[in-house]
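A single protein chain has been omitted from the complex, and every remaining protein chain is retained in its original position.
First chain written, first letter: the chains are A, B and C, and each begins at residue 1.
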């Protein structure tokens, strides 16, 4: 079916399967731009409803207070309303403090050595040739900075975790290309075979303790302090109840379940923003890792925080250039490749996750999760 | 913004932010049907390109050989082409064997007891009142069957993991409502307080060892045996190299990384099918858990298998009724709520994941992952 | 050196290495009884100081209040004193409530099958032949009851987790022998090869989520409520501070560290009791898994609990028959093989672990851990 055009492929399916694909035929995407970058054998486009929440109010060490409307693409009723409610509660409480750290994009080829000695030699070799490797890596793209190598040896295996700054892009394609070139250079210089340009110590698109502990992409911390009155009026519950739900569910429950995430539903918010803004949806797996904490302060207000150690995101590249996704980014003032955009994006995601997490935990604490799905889902009030 | 209509909200943003949201304004969704079920504060729709791979050829204990074209919504170049290549290689090898098991949808409220004794009493009470609880649960929906309770006690906490059969729906909304009603009944009968209708032993949308071990939703096993010749001609590598990549990357690399998944990129394929067919995208987190194995058989052919223990999927409900998503399901012959559809869907996903996994591992083994992203991504058709 | 006697081997080393091994030559063990059961190539005995703590006061659903002096073999200063202090605090508070569950000893052979279909056939075969398997297993020892099989299939692997009741013994030798006989019978009946009588789903002597979730050996729950006054006078701190240490250290700290145990130092107490009573010291790895909780109750007293899901213990067999170990068991009133002894032993361990855990957490909360090592370690009597 490769030689066919979009409409021809679709019509082929319609005839063969006796179905109608009329809705997916309606799109504003340009198939030519997509075929070489985002999707092969295109037959149309899927439409996912996009809602808006906010404004979200965040502030950071470097930036003054900023407000954002949040584009969220989802099919799960109550999610937009829930994030919206969290935005309101935190906005009325003076906003959300966020901090970010750029850990970097990573790729870790695995090499097969004869023995431990050769493995150690290989690692030494990469240290001695770091400047050359850097030159090779950075020669593949002007947007890429090669930062360091984190080596792991055991048995006949050497994993070299290459760490990069990919500017405002999520960067995995760039990073993989650079890693391949470096792996080739290492193979030529050492005669050691590279078994795979990815050795699963990257770790890409799998939930891992390594990424949870060391971080990957961007790390984000977000916190808010909510006055008792606002918790009561906006969230319909109390700081004590919210704190108890986080304790018994997010901490104790997760501990018992052998969970890699100690939170309530980071994945919902991360998925909705990722989908709206053209991120790689498989990165939701890592992006939703993290810990929620809630504590009642001495003045009876609520301290609420989220920590996300592994956000692989970009404001350029990947699916960000697609028409609707680009528009969603423009709602956030992003998508122009301005320096620092991806860190700003991380701050927004941190804030949004806090809002969604706070609102769901409050709904659970108040005993109105189901009601939330009924009432908020219907967008009343 | 809740009282506004879709266009009014969008125009409000366009004016306020001085941006143009013309593309997301073009959709065939019916906002009225969505507002109450899938998305609040709608401003438009995101479009994601949909490609087609296949035919995928699968067979199971109960079903004769079946062929499917796979709808995949993605923005990641090379993914559709990669799955397509896996379909070809397995098709030429006689197809993929799949097995499924319906574990069930789960929700686990957490109760706070005075002490261990009261906790044990509570569990005993639920055993004695199982029939009543079942009646309550099943009274909330004719599609729901309440199967069993898996209790966990420690300290002052009791978690009751309710297990349901939700027919062809993914079912979390149904299941949560039923759990809420049961929790109310338990509270009234025992005077024990339910702290949260979800206690994170469900476990919903987080990567956990509990679900990996006990399963959730559907479990799927898929396997194929590929002749050496086909591995060489279609996948451009050898069974030995594929087996070695799985060994050093998916097993040893994952072991060292503290990974919950021992695979290469299940998340990519799961995310693309989920997005195409209106599944809850946050379920990619659980749905992508699992193990890949590859072994060279005595006749030098390749044995390749995938195991996915935690697929939360449905062919009705959630986002499956949206126009383009419904069309995507129709390509698979699904979406009519026919009995057994969701198990068939699980079989298809298992087969598709095997194809995508096989193809990527082969690309890594042959040293042409990057090339894949360049060449296949450009669909040299 | 195998034909030599104990003294000859020792003297050989003394001459060859020019060292003096005079202390290890002094023992009351009977080398003849040991050579065939506990230790080959014996050259002497190691001496570990044994201290006594208590009385420990525990009560359970089935037993009235009971008191025990705890034998603890350790070289770590302050440990005995710390457990002792915990015994005092709980004794003055009315004792410790304990509950136990006999999960059973397990062994899981791994079989290599041709494919998934053969794997499922194999599992079906074991279900059909369960009675025969039971007869074979129980024919190897009159102390053994074969309870059930927990099968796991993926790829070309079938793991059959055999679950046994080994009476008052820890039982791994018995269980392994029975599993070997059953595996032989299965191989003969199905022509499927058993690759290893242990497939690491047992799981023996490794820390695993499977055992943490499903349990192994004995599960124990223990709890105590301590009045504020006693916390202050005996433990020199407050319920609030203890609760905060458990929260920030045992829960949040462990969550961040990717820990399989959410406790402070279960391993210390488990190791000291195991060593004193002739348990297999490698079982400390599993035996120390578990969760500590602490909460301040409404009347400002302290609720404190521990949960241990994986205690592999016995009061007969293994090292329990050695002279000093037998004496240590006799201090607990155990070691005669009386029915129910091993469950009583589990209750004692649960209580002891609670005491040690409480005391250390209190020392941390009061800021006198180091002092504890100095002052308590000196036993200021």
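Convention: a contact is a pair of C-beta atoms (placed from the backbone, for glycine too) under 8 Å apart; a residue touches a chain by one contact, two chains touch by 3 or more.
Nothing here was measured: the structure is a model prediction, and the numbers come from that model.
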item	value
Residue, one of B:99, B:146, B:209 or B:345, that touches the chain absent here	B:209
Listed residues A:117, A:131 or A:339, member touching the removed chain	A:117
Omitted-chain contact residue, chosen from C:199, C:239, C:309 or C:351	C:199
Of C:276, C:313 or C:346, the residue in touch with the unshown chain	C:276
Contact residue for the chain not shown (choose from C:296, C:328 or C:355)	C:328
Absent chain, residues of subunit B that touch it	209, 212-213, 247, 251-252, 254-258, 260, 262, 291, 293
Touching residues on subunit A - with respect to the absent chain	61, 97, 99, 115-117, 120, 153-157, 209-210, 213-214, 221, 223, 225, 258, 291, 293, 295, 303, 305, 307
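Here is the rule we go by: only the chains that are shown with their structure count from here on.
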item	value
Whole-Å gap between the CA centroids of subunit A and subunit B	18
Residues of subunit B whose C-beta touches two or more other chains	154-155, 157, 209-210, 213, 258
